[in-house]
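A single protein chain has been removed from this complex, and every other one stays in its place.
Should a chain be cited, it is by its letter among A and B, assigned in written order, with residues numbered from 1 in that chain.
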Amino acid sequence: MFGYSMEDVGNIVVMQGFSGLSLFSVLLLMALGLAIIFGQMGVINMAHGEFMTVGAYTTVFLSKMAVEFDIVNSYFIFAIIAAFILAFFIGYFVEYALIRHLYKRPLDTLLATWGLSLVMQQIFRSTFGAKEVSAELPEWLLGSFKPTPDIDIPINGVFVMGLALIVTVGVYLFMFRSRGGLRIRATVQNRMMAGAVGINTQKVDRLTFALGCGIAGVAGAAFTTIASTGPTTGSLYIVDSFMVVVFGGAASLMGTIASAFGIAQAQSILQFFMTSSMGKVSTLMTIVIILMMRPEGLFASKVRK
Amino acid sequence: MTVFLNKYFGGKQGAINLAILAILLLVIFPLWLDLFRLGLIGKYVTYAFVAVSLVLLWGNGGILSLGQGMFFGLGGYCMAMFLKLEASDPISTKIQTTPGIPDFMDWNQLTEIPWFWLPFKSFPLTVFFVLAVPTFLAFIIGYAMFKRRVGGVYFAIITQAIALILSILIVGQQGYTGGVNGITDLKTLLGWDIRTDSAKYVLYFINASLLIGVIILSNYVLSSKFGMLLLAMRDKEERVRFSGYDVSSFKIFIFCFAAMISAIGGAMFTLQIGFMSPSFVGIVPSIEMVIFAAVGGRMSLIGAVYGALLVNFGKTMFSENFPELWLFLMGGLFIAVVMFFPDGLAGVYRDHAKNFNIADWLIARYTKFLKKDPNMLGDKV
Partner (left out) sequence: MSNIDKNQFVKKSMVLSALSLALSLPIYVDTSVAGDFPTAKVNTTGLSVTDDVVKVGILHSATGTMAISETGSIQAEKLAIAQINEAGGVLGRKIEVIQEDGASDWPTFAEKSKKLLENDKVAAVFGCWTSASRKAALPVFEKDNGLLFYPTFYEGLEQSKNVFYTGQEATQQILAGLDWIAKEKKAKTFYLIGSDYIWPRTSMKIARKHIEQHLGGTVVGEEYVALGDTQFGSVINKIKLEKPDVIYAAVVGGSNVAWFKQLNAAGLNAKKQNMLTISVTEDEVLGIGGENLEGFYSAMKYFQSLKNSNNDKFVAEFKKAYGEKAVIGDVTQAAYLGPWLWKAAVERAGSFDVDKAVAALPGYELTTAPEGYVKVDPNHHLLSKLRIGQWRKDGQADMVYESGLINPDPFPKGYQ
């Protein structure tokens, strides 16, 4: 087939399938936090990428500590948890100081969080310097897993995939199987009634926002294994995150998952058969055309207006 | 007279404010500033076109577009394509493999000018396209969105996504667009060297006059019945719809109109600065332009102009002296304006300065003095 042996082609199909899935989990991790905040609260958090950067820098910082104390092989799990906690609390504070004053003006939250993202970028630059840094990764995250001598499955890809699965399942369980999730859903469906039956809707909002930011932190920590960490790293991710959320329809978790899967598969396949940049552009063009025909996204928005 | 004033200037006060702005732009700045600083003002004025368009669209229509930079950029690109073709005559490009085509095409192994560049050999067609291309794009986007009643935050992020895709397209298709470098090294307009000092003055005055014209035209639109409907739609869209008005068509119209105004700014930018870059098409400038309007006052056409001038002036000053602080300040400005001054400078002016009559104040002061009010003299006694 085109001068390649059948075995080669078979191997590539396996690895290509994996890289599509891997891209899917990356996009999903990026977009989940944004989707929760937008879907549940109608707030667009333009500083989402910066919350991911918080997670990434937390990991880098802890990795330097880990090298000092010689615990490189085990720190990474703690780094992810620390990234979640730090981003969660920054998000909690931001909601308290900023977002809660603007619920009646959703367009203004968009501008205010954009301002926040500029401030956070400059804080990163002033604290960690303008240059990119890299986290010291544990041995078990490096290299590849080889089912046959010619098939390489990147371990960091598997790791990101597993993490995406855990986070998604965790979010699902939280939203649909816990009291907290019940309160969030109740507030979204009818804020007045929720308040009337004794739910502290302000607290619910704050927790939702903080949760979305925390997930962004986890994503940022995970991406230190596959990409770079610098003050403006967030701006590399924010774009893709937005695409996934807009295309999915922004309301439901299912929409986000479906849209991440669709975009990832399209991009991965197109990039294989075209040049990489053409593949990306073609994917984006397809998204725009579909959005023109169906502007509310794949899964129609049922957010409170 | 009053009808006339209301129709074109937004009332007597509006006429006075516009006159002050016109004198500032057309008399005071040219007399007071050197050509370099005046050139900067000229650049800011091109952004003011976008800020004015956002007042129409966002302040009065309630539609927040985060893609106005896209229309600004498209207008600028149309103008830049014309100027680039004029600058790429066979003699000055003889060093290239294929002389007579723009340099970046030659670097990307193109051997002839692509078809969509050909209309830009004609100046009248270029002027037409400067206005028509962004308007047409706005029409398609507006038609797709507003007919399906997409609005609010969702509209904002979709326009942003489209702006992003357009910028990726322009950067990616560098053989046709100049890529990340943009279209640079523009020299003459119909044989007139736009880089000379005299040309810079002429372009500045054309630019500033166009802005005044655009403000008058926008006032006319806002003072018409359509302007009233726009406000009504912003506040209670459903009621306007149930009253039998075709809300989506009105929204499409104002979106196209705003796109056209932004495009004029873009074309003037290209003429004054001498190049066009894809960095105007993306997300960042689009959002920055919203902040110009927000700082000036999202309801005030003239306020938006001051907003554009002030923010950019601040940006230039601060980045000359404290580049590290600039992002803090810019970010802080976003947050502060949104949280504390939702009506911007114009709001502050309205609340404090409008009721402030200097004559009354002086008279009050003087009578107090005549009465020898001890408080008047304070601790000097």
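Criterion: a contact is a pair of C-beta atoms (placed from the backbone, for glycine too) under 8 Å apart; a residue touches a chain by one contact, two chains touch by 3 or more.
Predicted, not measured: the structure shown is a model, and the values here were computed from it.
S.K.: For the unseen chain, which displayed partners does it touch in the full complex?
M.R.: A, B
S.K.: Would you mind spotting which of A:15, A:123 or A:199 touches the chain that isn't drawn?
M.R.: A:15
S.K.: Which residue, B:205, B:275 or B:313, contacts the hidden chain when the whole complex is considered?
M.R.: Final answer for the missing-chain contact: B:275.
S.K.: By the contact criterion defined above, which parts of chain B meet the unshown chain? Give residue numbers in ascending order.
M.R.: Output for chain B: 34-37, 39-40, 43, 95, 97, 103-104, 107-109, 168, 171-172, 174, 179-182, 184-186, 195, 273-275, 277, 279-280, 316, 319-320, 323-324, 326-327.
S.K.: Give me the chain A residues in contact with the hidden chain, please.
M.R.: So the residues of chain A touching the missing chain come out as 4, 8-9, 11-12, 15-16, 18-20, 22-23, 26, 122, 125, 129-137, 142-144, 146, 152, 154-157, 223, 225-233, 235-236, 267-269, 271-272, 275-277, 279-281.
The criterion applied here is as follows: only the chains that are shown with their structure count from here on.
S.K.: Along chain B, where are the residues that touch chain A in the complex?
M.R.: Those in contact with chain A are residues 58, 64, 66, 140-141, 144-145, 148, 150, 152-154, 156-158, 160-162, 164-165, 168-169, 172, 283, 287, 290-291, 294, 324, 327-328, 330-335, 337-339, 342.
S.K.: What residues of chain A sit close enough to touch chain B in their complex?
M.R.: Residues 38, 42-44, 46, 98, 101-102, 105-112, 114-122, 125-126, 239, 242-243, 245-246, 250, 277-278, 280-281, 284-285, 287-288, 291-293, 295-296, 301, 305.
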